[in-house]
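A single protein chain has been omitted; all remaining protein chains appear in their positions.
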Amino acid sequence: MGTLRFEGKFVEVHDGDTIASALFRHGIRTFNRSLKSHRRRGLYCGTGDCANCLVTVDGLPGERACVTPARDGADVIRETGWPSTERDALAINDKLHWAMPVGFYYKMFVRPRWLWELAEQVIRRATGTGTLPVSARAEPKRTRYVRVDVLVIGGGVAGLAAASTAEGRVLLADEGMIAAGVSDTGTRVAIDRLAAQARAAGVEILERHTATGIYAGLSVPLVGPQEMVEVECRRVVVATGALEAHGVFSGNDLPGVWLARGAARMAAIHGVAPGERAVVVANTTQGAACAQTLREAGVDVVEVTGRVLEARGSKQVSSVSVLTPEGRRAYSCDALVLSLGWAPRDSLLRMSPDADVFGAGDVLWPGCGLQDAETSGRAAARGERLEPRLGDPWPILEEDGYVCVCEDVRVHDLEAAWDEGWTSSEILKRYTTATMGPCQGALCSRHLAAFTESKGAVPNAQGRTTARPPVRAPRLEDLIGGIHEVIERRTALHDLHVAADARMDHSGVWMRPGHYGDVDEEIRAVRERVSIMDVSTLGKFLVGGRDARALLDWTLPLEVGAIEPGRTRYLLALDEAGYVMDDGLLAALGDGTYYLTSTSGGADRMEASLRDWADRLELHVHLVNQTAQLGAINVAGPNARDLLAELSHDDLSRTAIPYPGHADITVAGVPCRAIAVGFVGELSYELHHPRGRSGDLWTALLEAGRTWDIRPHGLDALDVLRLEKGHFFLAQDTMPDDHPAKLGLDWAVTMRKPAFVGKMALERMAGLPLARKLVGLRFDGTPQRGAPLTVDGAIVGRVTSCARSAAVGHPIGLGWIRTVDGEFPAALRAGGPTASVVATPFYDPSGVKPRG
Amino acid sequence: MAELRARSLAVVLCAADPAALDALVAPGHGARMLRTARDEALFVAPPDVAPQVGREVADRIAAMDDDAVTLDVSDGWAAWDLTGDDAAHAFSYLSQLDAPIEGAFVQGDVAHVAAKVLGTPSGLIMLVPAYWRAHVRERAVRDASAREVLSP
Partner (left out) sequence: MSLLVACPTCGERPFTEFTFGGELRDVSSPDSASDFARVYLRDNLAGVQRERWFHLLGCRRWVTLARDTATDRFVEG
């Protein structure tokens, strides 16, 4: 015993209560308002299949009250209606069907266009269920991976029989508790016996774990209360059972209309009579059992068989008329309990045509007895495929009934849509949104099929719509559990950067320092003195084996054989379409071995590409990806060599380390491959070294660099420094279909080579006029990066990089321009500022500085 | 409960002809040979014997493949020991892979990064590229510890 708070009032909670049973006992009949018409909706299925009883519990919307245990102290509110669910001003919508025709969104507020903006705000407020707790930050669920031989979904008689029979590692998952909600004694005894058998056989049973879909593999995600369980298995047995068929007749959505199992549970398990006088339409054996259960609970029961024609009432049902074998009969009542036939919960079964997914029990043979359920479960566990036994005809659709309760779609809406030409179940679904609500067609999927069949749709346009995951609505925190996460690569210097108060930024897959406090001072240090940067993120590869040169000669547009040992070349990596895939450096180490660097984001792609060609051309190459093994620090600035001389006894002259070239030297006791580079346009050396020594090297460089007031620089400074040199950042300044000419990089391609990746494409494209190119820009103000470049108001390009440059003296940038009347424009506007096309580099155009 | 501890290991990489690697006998010094690809093997050993392992592998492979590449790549790998009765259970929060039994080796997706996993008498060793050292710890602590499988 306890209490929950319901919209500010206290409601008594009995042992075993669900939120629905506690509220129903308290006298609540209207649990919801419908989506469009704002009609009252009450408890209907009682088994968690429909969306009538969604409420907000402790701030979380969309909880199914009928299967959510009522916790002492829970705070429950209803979600729909204004100002309240009980008194809803929008109930006027129920009289406005003419204003909300089927296909509403395709017909209304189309013109004038501005009207939609206003209408949308009103519509969004009037529809929808519940309010997302936007301020609360939900923890993503943890994901646990489980590998089993057989997964059984559903812990009823068939499922437990399957689990106790299956061989190997077996897991059984049920979305509720085993045997919860079972009001029939015979079934309960069978379940207890089979559950004991399964446990004795070593089956792991996960209760309150909902399978949301079956994916190839086979792979089944289970959403549990505390964690997600991702199951990989060889065989799945779907034993999800069946619910009573949804009845479609005028007034079928009134509170007080029940599916029989829900009514029986309310009476037998929670001790609450669903009404004083109930009409039970018992077209199945379970219906008769339900009538008996209700009688025992003191309900005045009228048990009939036949077709329900109509239910009437205002706040809830007050009378019904039924076409019985004896003719049309009318009854007054406050509950109409339906057991019209069966609707298998077969979404999981239908979404997986896979040979290793087997159905068992009611999902296959709806309404089958205990013995059949057990037999079919054991057969499915052994991999026997049983023929479905859908004994029931398609459900009957009486006029004016609600087919889809979630989305407020009635029979005459389907008729109207059909008349408009939407003549198959799949497009009727999309047009009317029937089956697309929270219950995902659990109630109405068969009805939609029945409708199209009755209209004579061609065979492949009738029948059931495709079932797709998720079959139950998962929470956002379930969906993000362990899947969409940022995985940071960190260099060995990460902690030193953090300790130096660097602002760490995500740069592709890496964490890198953006700056250390003063970007302008970092730039000055590079241009005037000396600075260091952590470039450990570069892709680094050793290419050995007797065919190393042949591989590089084929994959790169350079004359690899012309690179003397000790020399280095800028490399462009092209794909077969001639587009620039990556860039970097290629160093010849001698002995036919090469050291190759790629961009920080391109390492994996570079490795895959090199291995692909080595493999397909059957070359004898030993490629080692050293990206993780080696750190790299760029020492840049006019005093770079002076600084290294403080820490190294090796010859640092241009004879020993030519530009562009490299040499193995020792700096501060750390073995380094020093590569003379020119990216920032000053004398600079990339020191590639064992990652474990990065900290020693960095610290020694900073210590010895005090003489020149050294400071490290980050990506923000690099962005300006490379821009002053007119160098692009791959992907920021380039596009996926850039061939070298568009980037002004023809010089990096040796077309006289007989063959290389991309050559044929470049030859073909050489015959085409260049319609677009990347150019240097000079501005008279600072534009936004990404600003459109215009000529006479017409957009002809885009600014891809821009910065104020102290070294150049005015704002500069890079950008794309297109030809206008066959010519590339020279004077443009970039929003406010004017832009003129100028030659690059902006800084040190003759390139003497890096030569030192 | 399971426990996660960083450990130091020597890792020597040998890239060579598949046939040469097939014939290669692992050196002593407690080194385990992991055949990571047709044309590649890693030798995992206690940290102090990297030079000896590297030399012996290089000498032995040279006889069979004269341009094989043998490198001490210890700096490229971060090693984590996952030990205790719940080691395999804790591992199930990080990977779909079955935890390898003692002496076995498996490579694949662990915490969404490329890992090599070795079964040891006391649990597992997880090897990941060094730039993911922190990632593995953070993921293990976030997931397995949150579910009270791993000692925080």
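In order of appearance the chains are A and B, and numbering begins at 1 in each one.
The rule is simple: a contact is a pair of C-beta atoms (placed from the backbone, for glycine too) under 8 Å apart; a residue touches a chain by one contact, two chains touch by 3 or more.
If you're wondering where the values come from, they're calculated on a predicted model, not measured in any experiment.
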Original post:
Of the residues listed, A:288, A:461, A:761 or A:807, which one is in contact with the missing chain?
Top reply: A:761
Original post:
Among A:1, A:99, A:216 or A:848, which one is in touch with the chain left out?
Top reply: A:216
Original post:
Of A:520, A:615, A:664 or A:737, which one is in contact with the hidden chain?
Top reply: A:615
Original post:
Of the residues A:129, A:531, A:568 or A:625, which one touches the chain left out of the display?
Top reply: A:625
**OP:** Sort through B:36, B:52 or B:120 and give me the one touching the missing partner chain.
**Re:** B:36
Original post:
Since one chain has been left out of the picture, which residues of chain A touch it in the full complex?
Top reply: 213, 215-217, 219, 221, 230, 232, 576-577, 604, 607-608, 611-612, 615-617, 625, 760-761
Subject >> Missing-chain contacts mapped onto chain B >> reply: 35-40, 96, 106-109, 113-115
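Heads up, the rule we're going with is that only the chains that are shown with their structure count from here on.
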Original post:
If you look only at chain A, which of its residues touch chain B in the complex?
Top reply: 142-147, 226-227, 230, 232, 482, 485, 487-492, 494, 510, 542, 544-546, 592, 620, 622-624, 626-630, 690-693
**OP:** Show which residues of chain B lie in contact with chain A when the two form their complex.
**Re:** 13, 15-17, 39, 67-69, 71, 73-77, 92-93, 95-96, 98, 111-113, 129-135, 142-143, 146-147
